[in-house]
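A protein chain is absent from this complex, but the other protein chains hold their places.
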Amino acid sequence: MKRILARTLYTLIVLLLSSIAVFYAIRLSGGDAVSARLPASASYEEREEFRELLGLNDPVHEQYFRYMGRLLTFDLGKSLTNNADIYTMLTEHGKNSLILGVAAFVLVFAIGVPLGILAAVRRNSWTDGSVMTFSVAGMAVPNFWLALLTVWLFASTLGWLPSAGCCSLKQLILPAVVLAMEGIALTVRMTRSAMLENLGQDFVRTLRAGGLSEASIIGKHVLRNAMVPIISLAGLRIGQIVGYALVVETIFGWPGLGQVLVNAVLRRDYPVAQFFSLVLIAIVVLSNWLADVGYTVANPRLRRT
Amino acid sequence: MSPDPATSPEPSTDVSDPAMSSGTAPDVSPEPAPSRADSNGAARRPVLSVRNLHTAVSTPDGAFDVVRDVSFDINSNEVLCLVGESGCGKTITALSIMRLLPTPPVRITSGEIVFDGADLTDLPERRIRGLRAERISMIFQDPLTSLDPVFTVGQVMTEVIRTHRDATKAEARDMSVEILRAVGLPAPAERFDSYPHELSGGMRQRVMIATALVLDPEILIADEPTTALDVTVQAQILERLRAEQQERHMSMLLITHDLAVVASIADRVAVMYAGEIVEQAPVDELFSDPRHPYTQGLLRALPHVSGKRRELVPIPGLVPPMQLMPPGCRFAPRCPHALERCWSDHPALETGAEAGAGFRCFNPQPF
Partner (left out) sequence: MSEADKSGKQHLSDGAGRAIDAVSAPGTGSAVAARQIDYQDRLLELEEAQHIGRLRRSLRRMRRNRLLLLGSALGVVVLAAGLGGPWITGGDYITQDFQDIHLPPLSDGHIFGTDALGRDMAVRVFVGIRVSLTVAAGVTLLALAAGIVLGMVAGYMRGWTDRAVGGAVDFIWGFPLILLAVLFVGGMGGGLLPVILAVGLVNTAAIARVVRGEVLALSQREFVEAARAGGYSAMRIMWRHIFPNILAPAFVLASYYVAVAVIAEAALSFIGLGAQPPTPSLGQMVADGRNFLRLNHWESTIPGIAIVLVVLSVSLIGDGLRDVFDPRLRHEAKSVDEQ
C-alpha cells in the first residue's frame, strides 16, 4: 500500500512538472506561432492585438493558471488552422487512438509472450532460432519502413488490405501490426530470458522433487515468476506505443491523437500542440503508474509491505 | 549407460554387492513396497540400492566423472549420512537418485539405482515423477531460494498432494496444515496462506520438510538441510528430522559436510572423496576406528568428538580438480601414508568386518 501511495504521489508531481515544462516551452516558441499565423504584412498593432487575444502578454504563470482552469472546465479553445474545437478533437481522435493502441497492446502480449515461452522451452532448437531471428529483425526494422513494406506488399501488390484510412477492421490491421511489431520483438526476448532465468532457479528443482509435471512447472510456476518483470514493463510498452503512434498514425492516415500532434507541430498550431502534448504525456505517465500498481499486485513480495 | 553394470572397474572385492550387503537373497527386494511393520524390527533390509553409479559432466575440455563407481544401500528405518567436502559429488549422487540432474551437461553414464525392484536410472520420466514426493522425497540446502516465491505455501503443497492423490482442496489443506503443525511450524493454518518471503529461514526449511513428508514417503533425501540456517535453528531442524524419521519408520539419506551433524543423527556413514566413496561404516565404528586416512584426517580436524581431545590437524592440500585426477588413489597427493603403489593402482573398496562397511586404502593405519 505504501508503495502504491508513493508511486501515486510521484506520478502527480511528474504530471505537474511536465505540464509546467510544456507550457513554458510552447511559450518560448510562442512568438513564432504568432508570425506563423499572421501574414508577413501584418502591422505591429495587428500582431499585438493577436497576442492580446491569445493572452500571450500576461505573465507566464498567470497564463498557466488560467489555462489549467480552462482545462478543468473543458473550455480548451480552438485550433488555429481549421478552427476546430479542441475538446471535440480530443474525443474524436482519442477514440481512434484508443482503438489502435489497444489493438497493438493486445497484439504485443498475445503474440510476444507465447512466442517467448516457445523459444525458451525449445531453446537452441531451430524453433528458438527462428523466433529469435524474427525478434532481432523486428527490432532492427524501423516501424515506418515496415509500414511501407507492408503497404507495398499487402495493399499495392496483393491488394488484400487498404493502404490507409480509418476506421474499419481491415484498415486497422496494418497500422496495429506495425505499431505492435517492436513491442512483440522485445516481449519475445524478455519472456524468453525471464523464462530461462527462472527455469534455472532452485525452486524449480524443489517443484520437480515434488513430482509436479513439467507442464505445470513451466506453464504455471515458471511462467508466473517470469511474468513479474514483463508486467512491470507493460507500462513502458504503453508509453512506447503512444510514441510510435505518432509515426504510424501519420503514415497510415489514421486520425488519432498522434497524427493531430504531429500535424500541429508541423503547422505551428500551438494551442493544439500544447494541449495534445499534455494529453499524451498524461497517458504515458498514467500508464506507467497503472503498470506499477499492477506490478505491485502481481508480486507478492511487494503486495503486503 | 553400460549394458552390463556388473562389469565395473572394481572387480571382486566390492563389499556393497547386493548379495553380500543385504545378507538375504541376491535379487534386490523382490517383494513390492516394503511394509512398515517389519521394518521396525531388527533386520534391516535395503530399501534403495545404488550400484556402481557413474555420473559424468560434459565440459568443453571433455567428459569427467563427478561420481565414480559409487555403491551403497539405504536400509529401512535408518539414517545414512553421506559426508565429504563440497564438490566431492554428494549432491550429484543424491540428484542422480532423484533423477534431478541438470541434464545436459550432467548425466548418469552407468550403474543401477534399485528401488522397489525397478532400476531408477532407466525408468521413464512419468514413473519417476510418480515416485517423487510420494515414495522418495528430497529437501534442499537453501530454503531462501528453494521455494517458489509467487505461490503461497499452501498452493504448492496442495498441488503436490493433488498431483499424486485424489484429494479435494479441503482435504489437501487439512493434510498440509497437519503436517506443517507436525514439523513444528507455529500457527500452521495461517502459514498455509503465507508466501515464502513472509517466513524466516528456519520456517521455510520446515515448510520444505513438510512438503517432502506430506505424502509419507519411504525415503527422505536431505541435502545439507541445515547449512544455510542459524546454529540454534540447525539443531531444531535436525532434531525434527530425526524425530520424523523415527515416527514414520522412514529411511533417510542425509548429505552433510559437518561431522557434528553426523555424530548426532547418523546410523551409518559413507565418506566421499573426489567422487568416490572412500569409507563406509556404522557411525560408532567410523568415529572410533576410522580406517581411511581421509576419514582420519576429517576426524582430526574435529575437536571433542567421542570425548577425546585431539589437536586440530587440517588435511593439507586441495581436492584434486577433474582435469588432474590422480590415476591411482585419488587421495594420494594429500595422504600422509601414501605408498609408491598408491600412485599407480586404484584401491578397491576393502571389505570391513560387517556388511555395508569398507574402505579404499592400500595402507590403512591405526587411528
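Note that the chains are named A and B in the order they appear, and that numbering of residues resets to 1 at the start of each chain.
What we mean here is this: a residue touches a chain if its C-beta (ideal position, glycine included) is under 8 Å from a C-beta of that chain, and two chains touch if they have at least 3 such contacts.
None of these values were measured; they are calculated from a predicted model.
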Original post:
Among A:63, A:79 or A:143, which one is in touch with the chain left out?
Top reply: A:143
**OP:** Could you tell which one of B:85, B:119 or B:267 touches the chain left off the display?
**Re:** B:85
**OP:** Among B:57, B:70 or B:348, single out the residue that touches the unshown chain.
**Re:** B:57
Original post:
Hey, which chain B residues sit against the chain that's not shown?
Top reply: 57, 59, 66, 85-87, 91-92, 102, 105-106, 231, 257-260, 298, 301-305, 312, 314-321, 323-324, 326, 332-340, 342-343, 363
**OP:** List the residues of chain A that touch the chain left out of this view.
**Re:** 10, 14, 22, 25-26, 28-29, 32, 136, 139-145, 148-149, 151-152, 156, 200, 235-236, 239-240, 242-244, 246-247, 250-251, 261-262, 264-266, 270, 273, 277, 280-281, 284, 288
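Please note the rule applied: only the chains that are shown with their structure count from here on.
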Subject >> Distance between the centres, which are taken as Cα means, of chain B and chain A, whole angstrom >> reply: 55
**OP:** Mind listing the chain B positions that touch chain A in their complex?
**Re:** 98, 100, 129-134, 137-140, 142, 145-152, 156, 159-160, 163-164, 195, 197-198, 208, 211-212
**OP:** Under the touch definition given earlier, write down the residues of chain A that touch chain B in their complex.
**Re:** 201-203, 205-213, 216, 221, 224-225, 228, 298-301, 304
